[in-house]
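Every protein chain but one is kept in place in this view of the complex.
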Amino acid sequence: DPQERAFQERIDAGGKIEPKDWMPDGYRKTLIRQIGQHAHSEIVGQLPEGNWITRAPTLERKAILLAKVQDEAGHGLYLYCAAETLGVTRDQMTRDLLSGKMKYSSIFNYPTLTWADMGAVGWLVDGAAIMNQVPLQRTSYGPYARAMVRICKEESFHQRQGFDIMMKMAKGTPEQKRMAQDALNRFWYPSLMMFGPSDAESVHSAQSMAWKIKMNSNDELRQKFVDLTAPQADYLGLTIPDENLKWNEEKGGYDFSEPDWDEFFDVLKGNGPCSVERLEDRNRAWDEGRWVREAMLAHADKKRAAKLAAE
Amino acid sequence: DPQERAFQERIDAGGKIEPKDWMPDGYRKTLIRQIGQHAHSEIVGQLPEGNWITRAPTLERKAILLAKVQDEAGHGLYLYCAAETLGVTRDQMTRDLLSGKMKYSSIFNYPTLTWADMGAVGWLVDGAAIMNQVPLQRTSYGPYARAMVRICKEESFHQRQGFDIMMKMAKGTPEQKRMAQDALNRFWYPSLMMFGPSDAESVHSAQSMAWKIKMNSNDELRQKFVDLTAPQADYLGLTIPDENLKWNEEKGGYDFSEPDWDEFFDVLKGNGPCSVERLEDRNRAWDEGRWVREAMLAHADKKRAAKLAAE
Amino acid sequence: MGELQKNTRFEHLLRLADTNLILGHRMSEWIGKSPILEEELALTNIGLDLIGQARALYEHAVAVSGEEDNRDADDLVFLRDAPEYKNLLLVERENGDFAHTMVRQMFYSAFAVPVWEALTRSVDSEVAGIAGRAEKESLYHLRHASEWILRMGDGTEESHQRVQDAVDALWMYTGEMFDMDEVETAAFEAGHGVDLTAVRSEWEKTVREVLTAATLDYPEDCWMLKGGRTGKHTEHLGHLLSDMQFLQRAYPGQKW
Partner (left out) sequence: MGELQKNTRFEHLLRLADTNLILGHRMSEWIGKSPILEEELALTNIGLDLIGQARALYEHAVAVSGEEDNRDADDLVFLRDAPEYKNLLLVERENGDFAHTMVRQMFYSAFAVPVWEALTRSVDSEVAGIAGRAEKESLYHLRHASEWILRMGDGTEESHQRVQDAVDALWMYTGEMFDMDEVETAAFEAGHGVDLTAVRSEWEKTVREVLTAATLDYPEDCWMLKGGRTGKHTEHLGHLLSDMQFLQRAYPGQKW
């Protein structure tokens, strides 16, 4: 197919695909899935942090966390907009999220149990997210790449704030340090899982790489994340819960244990500790907001009708 | 009317009226109103205490408060049963409560703002209630009198428990003492109001006294309450918020200030600080329980039908 | 214009700060529950503005109280129990539905705008500075809430009913705002405060305009609840505080 060949050549040459350009069906579908899932993750990702906003321990922490969660809603908006350029509506994607048809990042199915989790989420979860996202600023689909540029700028800020919370806890009282270590223990492996299973087992990977909607292999990014994070844990005086973690001079990176992939696939199937609750919460918000959205539409219709009548 | 005369003579002679006896319409109606209102007060009265049950400061206090609120539900039951002997159903009375047609004691329209309020409610509110209820053990209507005997036994226990909370607070830290004094300040006048307006302004009083469904005048009971309570406040080291309170040797009782009767009538009209919320809470419980009550009836019907079919 | 006593000045600042803090906190409870995504951003924005205003006021209050009182802004927020809070009752009410939240916001912002405007002329230059920024923010809050009330009032039958219910239910909390007690009077006379009775007519005008445009009934005069400014609250506040203050209470004196 010459059209397809031209498309691939354009990508290979570093060109950007824009909404009105021709694209293969698979490209469109994969992108919708990927961007939609990313958008949903921003939205569902508000919930574990929302759980601690009302309990933030200082005014400053409260404001920072609120601003962060607001940014996440904003990222959700950018991404839904990017996905909409591919011919799907935000409402449709939302319905697919609420019915469980579309996924979001499994990490948000873990509970946030102490204030230190706000640190761990920022440091590890946002850290892993950035690792995934930075290369996507160069992705082949224009609207997606541009959304990523805006998002990455804010995410790195969040990651620093998370690290700062972690630092305060790790250098705090013995109780605080215990909470920090416990948060690291609980979030370490789920964070490693955020890069997805080893490429050998990952579906779609090769095609997505060719299309430049996936820029690096999962294992490659995971390695980078560990290499960056392990010294940070050291600096905090915390211990990564992996006996096998150690520097490998030869490969110039850390050796580390694989996460429990059975757990990963379990959580993916909806068996995370909070999977049910997260979807329940999103569904409740959607259902309880129905009358508001209806009012909004009804009012807009009335205004339009009045305007027409006046013309 | 000879029937009415015989009825009154029986009452005058200290006889009891029983459900199947003839009684004047006014007697029946007044009793339904009075017993129903009393029953409703027990039910609504659970709410201000329920507000602190989950925050009770020790296991013992938690258990005592739970048991007390349970007793109140029990009192409600006795009283609804007594009222039902007069030919009205509990459901009808409940609906009249929920629609605002029937009243409950205005005291429960005041909020409970600190733990000391649990003391003040027991000491003052239950204290005032007992003052009203003890003579009603000799009321002319049999079922009502018998319900009162059971209730009074438990109420005096509650009153002692309230006093005990108050004592702990009044003899505690300066913060606790401040809370205790503040609770007394807020509950003193509303407690005085519990006896109703001065007899001069009270409707129905004379007839109710003749029928022995009211045994003492409002002012008489209020005076008794003040005479009993003032020394208790002294003992606690708390100050009753009334500059005019002082012992009057001549009358053998305390002089004291009248409560603000404008406020009383305002609250009676539904303008108490918590009037709206109390009725909202009761309505919500009733509405949310509808499907349970329907299930209960449907299941009973099924069982009855199955039993009939088997016969 | 007399000198304002230090404790009256502190008390006056605390009232303003507490009201903004508690309303900001209520807004933060909306996280993850908004009817549309855009509103998630807007409600958080309002919450951030209010908490920011509160924080500036607490910090100034701490400076005003000086050495006699060694509490910092976080101590004021996280270590006072309900009777020491001096916020308006209106803002401590549970959020209820979106209509209740928006009507509460409109009632408060229609009050806050003229109050901040007057405070830009406070003899306390720090307060005047805070007020300048806060007035602009409150204008945005007022516009935002009013637009929603218009949509809901002139939307569907259900939304009209819900927003009218909210107006009626919250009305009895509005009277307290204009109450000139000793503290407010002293603050006003010393050039630190605002003549709240004068604010009332502007508030009524704003509210009437919003409700009329939204085809809603302006409530009749009714009994008004008060007590917030003197620490006599509703039962709602204690529960808000037990949540908000948990960490500072459970782990006293730690750095976060």
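For this structure, a couple of remarks:
Letters A, B and C mark the chains in the order given here, with residues in each chain numbered from 1 onward.
Definition applied: contacts are C-beta pairs under 8 Å (C-beta built on N, C-alpha and C of every residue); 3 or more make two chains touch, one makes a residue touch a chain.
No experiment lies behind these values; they were computed from the predicted model shown.
Shown chains touched by the hidden one, complex as a whole: A, B, C.
Although one chain is not drawn, the whole complex shows that of B:Arg10, B:Arg55, B:Arg146 or B:His204 it is B:Arg55 that touches it.
Only one residue from A:Asp182, A:Glu258 or A:Glu294 touches the chain missing from this view: A:Asp182. Taking the whole complex into account, chain C touches the unshown chain at residues 81, 238-239, 241-243, 245-246, 249-250, 252. Contact between chain B and the unshown chain involves residues 43, 46-47, 49-50, 53-63, 66-67, 69-70, 73-74, 76-77, 80, 90, 115, 165, 168-169, 172-173, 175-176, 281-282, 284-285, 288-296, 298-299, 302. Taking the complete complex into account, residues 48, 51, 55, 111-114, 179, 182, 186, 266, 269, 271, 273-274, 276-277 of chain A touch the chain not shown.
Quick note on the criterion: only the chains that are shown with their structure count from here on.
If you take chain A and chain C together, no chain is in touch with both. The pair of chains sharing the greatest count of C-beta contacts is A-C. Averaging Cα coordinates per chain places chain A and chain B 57 Å apart.
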